[in-house]
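Handing you this structure, nothing more for now.
The complex is shown incomplete by one protein chain, all other protein chains being positioned as in the whole.
Naming follows writing order (A and B), and every chain is counted from residue 1.
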Amino acid sequence: MELFAQFLANGLVSGTFYALSALGLTLVFGLMRLVNFAHGDLYMVGGLLGWAATSRLGLGFFSALALVILVLAAAGWLIDRFCIARLRDQGEEPGILFTIGLSIFLANTALLVVGSTPHQVPAPVPNEPLLLGPVVVTKARLFAVAVCAATITLAHLMIQNTRLGKAMRATFQDPLAARLAGINTDRIYASTFALGAALAGTAGMLLGSIYVAQATIGGLVSLKAFVVVILGGMGSFAGAILGGLLLGVAESLWGGYVSTGTVDIIGFLLVILILLVRPYGLFSRRAERA
Amino acid sequence: MKRIEGRALLAFVAAGALFALAVGDEYLLHLCVLVMVYAILATSLNLIIGYVGEFPLGHVAFFGIGAYAAALLSVKAGYPAWATLPAAAFLAAIAGFGIGAITLRLQGPFFVIVTLAFAEVLRLIAGNWVSFTNGPMGIAGIPHPAIIDLGGFFSGKRGYALLGLTLAAVSLFAAYRFVYSNAGRAAVTIRENRYVAQSVGIQPWRYALFAFVIAASMAGLAGAFYAHYLSFVGPEVFGFSFTASMIIMVLLGGKGTLTGPVIGAVAVTVLEEYLRETKELRLTLFGLAVMGVVLFAPTGVVGALHRRLARGG
Partner (left out) sequence: MACAMLEIVDLGKSFGGIVAVRDMSFTVERGEIVSLIGPNGAGKTTCLNLISGFYRPDSGKVLLDGLEVTGEKPFRMAQRRVVRTFQKTNVLKNLTVRDNVLAAHYLSGREPLWRTFFVARARARVERDIGDSVDGILSLVGLEARRGIEAGALSCGELRLLEVALALGAKPRLLMLDEPAAGLNTHEAEALAALLRRVRAERVEALLLVEHNMALVMSVSDRVVVMNTGEKLAEGTPEAVRNNPAVRFAYLGQVV
């Protein structure tokens, strides 16, 4: 029983991390209907940039994080404005292909520049264990969970309450109507992609302090993010959180009780199973017609 | 169009034969073999992208299934190559039927992701099921096809090149027959507009699955041949490197055309070997190329040619 509680706690912790990792992806899909296959590589860039900023430039954790957010938001904005904007009216496929190309490009450029060695972003909180009842958690992880929760909350508030957030939601419900209402939809799309990139980068740097920042992790992060988003429904905040927690706990239990080497399998099996039964994801709102 | 494409494909096969027979250099023959493998693989991917209209990011799964099938059947069960090649293609077809039946109900990004999930599951199984697949160490010692061992003219790389050419010719023929058949037209109709397709009597399910199974079987054949050529198979056959190459070949050459994947295969093989030392640089350029093609030349080289021809040039 003690073991189960530990596994559960581990799963909830990693689940929160998954939720933040997937948030940018689900937002971009929900608001822009773009499936960003480069999401994991934006995460990776955030992590490596965070590592470089702290260990090479000597910045503190939060200053470095601010830098990462800025750089990735700017990059995301530019990518959308000059590339994705040209593909918007061609349907879903060009976006998928373009972001696959972007993913390959980012991953291998990173390999060329930094090499494949794993790095770790120094956390502002030590890695000491903390006892919470029967369960052991490290302070560093608790800190990361707190930052995740804060980021998710901030993003949600931004989308719901700010003018920019409302403009985003308006644009994606009806771009033409939004334009007629005076919203510059090109800027909105660019801002949305920028937000997605910034969230990915934030997750990359934050989790780079727990796990690794490494040029090769983009692919796996993308895959896990897709699993989360499919579990939780594309475009849903709550879905990303639920999906993330579900994946985290499932992996933790599988790793604990079955085998640690094949842990990654459970996510893919879940995706296959769920898409079998619900072709649009677990919590999606789409109705089926004859 | 049909006649032009048919002639172009014949020209390719003839050129390949000439090359394989005339050239003596081992390295060039090795390239020729790779071109053949990639031509089959790219053609199979193109069947799904161009004629079903969906994007199977996990298509490499069938390549890997074919490779492992050939490896296991020949090394562990002792079957000769002339049996393992068709068996691998058949097994890949069955896998295609099963995976297609599940994944083709999905559209757009869901289809992309779930096919990727299948490929990843297979990769993990291949890498971890040590008792069956030797795990990460892979299966070595896959024997030559008997015809190679006959010696003389067909020995060594030339034999493989000619064998590969034969398999490529068969695959291209099958693709050609499919595309210009009633079934091929039905598949295109479904791709263009599902509702119109149904209103003229086409069962969408059936033709999408048919194309998918053919494509899977073709990829499996390529994988099996590859396994015999390398005499070694490891979990990397399910890996992203092949996926990236495949995508570039089809996109650059021109999706939805028969000659596009072939041209893409030649171009990519040459590029890959030219940049063999710097894998990362090659892939960086590939990434740029994919982005560039999508932005500026979405129909690829051959697609642009087709346009010009159709306009009556």
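Everything below uses one rule, namely that contacts are C-beta pairs under 8 Å (C-beta built on N, C-alpha and C of every residue); 3 or more make two chains touch, one makes a residue touch a chain.
All figures in this text were calculated on a predicted structure; none of them were measured in a lab.
Residue-wise, the contact with the chain that is not shown comes from B:A183, picked out of B:A42, B:A183 or B:L285. Only one residue in the set B:F55, B:F110, B:F210 or B:F242 touches the chain that does not appear here, and it is B:F210. Listed by residue number, the positions of chain B touching the unshown chain are 173-174, 177-178, 181-186, 188-189, 192-193, 195-204, 210, 310.
In the analysis below, only the chains that are shown with their structure count from here on.
In terms of their C-alpha centroids, the spacing between chain A and chain B amounts to 32 Å.
Note for the complex: chain A touches chain B at residues 29, 35, 83, 86-87, 90, 92-94, 96-98, 100-109, 111-112, 219, 223, 226-227, 230, 234, 261-262, 264-265, 268-269, 271-272, 275-276, 279-281. The touching residues of chain B, when paired with chain A in their complex, are 55, 57, 102-103, 105-110, 112-114, 116-118, 120-121, 124-125, 128, 240, 244, 247, 251, 280-281, 283-284, 286-295, 298.
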